[in-house]
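Take a look at chain A:
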Amino acid sequence: MAKISAVKGEYIVELLSKGIRDGPRKFMDYRKITISQGLLPNAEGSAQVDLGNTKVLVGIKMGVGEPMPDKPKEGNLMVNAELLPLASADYDAGPPSPESVEFARVVDRGIRAAGTIDLSSLFIEKDKVWSIFVDIYVLNYDGNLFDAGTLAVMAALLNTKMPRYENDAVVREGEMPKLKIGSIVTSCTYAKLGDKIIIDPTGAEESVMDARLTVTNDEQYIRAMQKGLNGAFSYAEIENLLEKTFEKSKELRKVLEGLKG
Partner candidate 1 sequence: MEGGEKPELIVNGKRLDGRDFGELRSLKIEAEVLKNADGSAYVEWGNNKIIAAVYGPKEALPKHISDPDRAIIKCRYSMAPFSSLEEHGRTGPNRRATEISKVTKEVFENVILLDRFPGSEIDIFIEVLQSDGGTRAAGITAAAVALVNAGIPMSDVPYAVSAGKVGDKIILDLNKIEDNYSDADIPIAISPRTGNVLLLQMDGSLTKEEFKQAFNMAKEAGKTISELQKSALVDPYRKLAEKYKV
Partner candidate 2 sequence: MDRIVIPGELLAERPIRSENTLVEGNMTYATVLSLFDEAKGVLIPLESVWYPKHGETVIGIIEETRLNSYNVDLNSSFKGMILSKFSETRFAQGDIVEAVVRDIDETKTVMLMHARSLYGGKIIDIKPSKIPRIIGRENTMLNQLMQGTMSSIKVGTNGRVWIKGGDASLATEAILRIQEEAHTAGLTERIKTMLESKNGNGNKV
């Protein structure tokens, strides 16, 4: 995503070919993860994730609206991502880029597929359901938005309180129960550079990666996958990364499970 100087890119590739990563990490290490919840009291739920220098904020608002015509008994979940111009010199203001659309949709698919939110519990009455608006704001880009985004959305959902719907109005006062959360999902994103594969790429690493694979899972199942960019993976590589994901996701899930909400 980010364009960095060709010199730095070459340096990264050269190091990797020697089995070394730029910085103190090994190939399959995550950067430091810091999560804070509830920073935005006006929102029904919120969280910020710092994954190394990548900083992602998620705000969740709930509203009452009509269900989708093909799912009249279910609430709506809408995930949107903004690659804000303040987050990187390479981001422009303007209509959503294909990158931001893909980002939002991959995060959405993992959470939706795992049934993290029981959408049928959001049904109010005929033609009236709760809609959950999830907005992912990228405040600083330094690679691996997918994993940071999924973590931040999960953390924000765990922090979300349900408003009440009384006399045709949304009431955000008094006793507000927590939004019920089903299974917790996390994603692991891998970057392939030449024949080397690393987890949790930085912005500089992403700028020279050939291909990307994101695997979203819960404890039991793979819930979503997305391969990106013009490079390719062999089947054997994918199989290894699926294995690796079930191992590494335990670390991420532990961070989420340690949250107070």
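FYI, a contact is a pair of C-beta atoms (placed from the backbone, for glycine too) under 8 Å apart; a residue touches a chain by one contact, two chains touch by 3 or more; residues count from 1.
These made the cut because all candidates are chains of the complex that A comes from, given by their letters.
Predicted, not measured: the structure shown is a model, and the values here were computed from it.
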>> Out of the listed chains 1 or 2, which is the one touching chain A within the complex?
In response: 1
>> Which residues of chain A touch candidate 1 once you look at their complex with the stated criterion?
In response: 68-71, 74, 96, 98-99, 101-102, 104-105, 109-110, 112-114, 213, 220-235, 238-239, 242-243, 246
